[in-house]
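Would you mind keeping the following structure in view while I ask a few things?
For this depiction, one protein chain was excluded, whereas all remaining protein chains were kept in their positions.
Up next is subunit A:
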Amino acid sequence: MAYAYLFKYIIIGDTGVGKSCLLLQFTDKRFQPVHDLTIGVEFGARMITIDGKQIKLQIWDTAGQESFRSITRSYYRGAAGALLVYDITRRDTFNHLTTWLEDARQHSNSNMVIMLIGNKSDLESRREVKKEEGEAFAREHGLIFMETSAKTASNVEEAFINTAKEIYEKIQEGVFDINNEANGIKIGPQHAATNSTLSGGQGGQQAGGGCC
């Protein structure tokens, strides 16, 4: 738990676009061709390093079906970053981006960094959405954009880390009020108590174990 900051992420997008697979690839570095259905919300966590600082990502992976939107909405609260995912082989998942974006903007902090992700880039032969279209959508709505493949791990790391970098920059710029946890950012125990708790922080890391 010896992190400088903790960022809360939320992964959103239509069902079956590969949200859980992206998370699994990011946290466990593996791919499961047939992933379980996500009902409600699932979680992942991983430590990354930006600018020499340990940052813990706490990731909320949500159910994609339309019916669950009202549940998902409550999970935006306190998210510093969102990964909005569509499937490049299914145009309808791209067409639904606008409603997802509306939802996200309406229920989250206005400073939340949104990364648009066109997933399944390994399935080039079945592509229905051009990369340029994704780029255009992102430009138009002020999002960062990337095409990824949870299967080959292409750009997965980058997608999560670039989002964190953007959030980190916003903190440096003073856009985020880091003392307000509603912004989805928590200051780590190590950072908060400056230099006195280095050993305490390390002890905490032991207890934290595993993924973080």
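By our rule, a contact is a pair of C-beta atoms (placed from the backbone, for glycine too) under 8 Å apart; a residue touches a chain by one contact, two chains touch by 3 or more; residues count from 1.
Everything below uses one rule, namely that contacts and distances are computed from a predicted model.
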**Study point:** Chain not displayed: protein name in its UniProt record ("Rab-GAP TBC domain-containing protein", "Large ribosomal subunit protein uL15m", "COMM domain-containing protein" or "KLLA0F06754p")
**Key:** "Rab-GAP TBC domain-containing protein"
Point to revise | Touching the absent chain when the full complex is considered, from A:107, A:141 or A:165 | key: A:107
Check your understanding: In the full complex, which of A:13, A:44, A:118 or A:134 touches the chain missing from this view?
Key -> A:44
Review point. Residues of subunit A in contact with the chain that isn't shown?
Key: 1, 15-16, 34-37, 39-45, 58, 63, 65-68, 70-71, 73-74, 92, 107, 207-208, 212
